[in-house]
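Take a look at this one; I'll ask things after.
Here the complex is missing a single protein chain, while all its other protein chains stay put.
Up next is chain A:
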Amino acid sequence: MTSALLLPGDSLKSDEHSPGSGTHKYGAHLCASICGPVHRSHGSAKRKAASTSSKALAHSSISISRPRNAPLLPEVNNAVLARITRLTPRSAACSILAIYPSSNNSTSTSNAATLPPPPSHVEPIPVPQQSQFSGQIRAQDVRATEKDKVVMSEAFRVGDVVRAVVISLGDQRDFYLSTAGNDYGVILAWSMDDTGTIGGGSLMAPLSWQTMKDPDTGKTEKRKVAKPL
């Protein structure tokens, strides 16, 4: 049984809910922005004996559920999966393949120096072919330590799939991504084959944070590897 669908412009009964995705404020109340069923989420809140009811409900939000194939845009602090398309000594251009949906509980008080942890047990949502945004990983965002001594070809290769975080909307062409963190970096990489074609060999397995190994030939290659989840 489908719950009642709301249309754009319909007002929502939101007593103490905060606005979530698919809603907007008009005057004093919340209205729906898209067509879909209402979804009320109740965030977990520590209940102290002396807390007032309004504090406990402040974490719950009201949103309109989007269908699976709804349009998606990478937002700041979202984790994404991207494929490297071009390497220069100072940056790596990549194409964003999939976006991890941002959890509603993400606090805005995250330290600017450390990236938020990747969401666990969440499937990334693939982006359709014609809407693939392009991103850029600058050399100073590849890792958290020794940022000035990064050699791009020892961190990434064209064709690798990396997990990264969007740090900025960037300029007219690219989003800015960062892999500075233990959980971010190369996830899938293919080894160089005998003819010297980068990525022509087989899929490699991670050995350490900067090495990956080809299981068939036993050769290792340098990458900035993400910690396997």
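Observations on the model:
Just so we're on the same page, contacts are C-beta pairs under 8 Å (C-beta built on N, C-alpha and C of every residue); 3 or more make two chains touch, one makes a residue touch a chain; residues count from 1.
As a convention for this text, contacts and distances are computed from a predicted model.
Name of the non-displayed chain as stated in its UniProt record, restricted to "Elongator complex protein 4", "ATP synthase subunit a", "Exoribonuclease family protein" or "glutathione transferase": "Exoribonuclease family protein".
Only one of A:24, A:86 or A:227 touches the chain withheld from this view, namely A:24. Here one chain is not drawn; of A:73, A:122, A:151 or A:205, the residue touching it is A:73.
Residue in contact with the omitted chain (choice from A:122, A:151, A:169 or A:203): A:169.
In the full complex, the hidden chain is touched by chain A at residues 2, 5, 7-11, 22, 24, 26, 31, 33-36, 66-67, 70-71, 73, 130-134, 169-173, 175.
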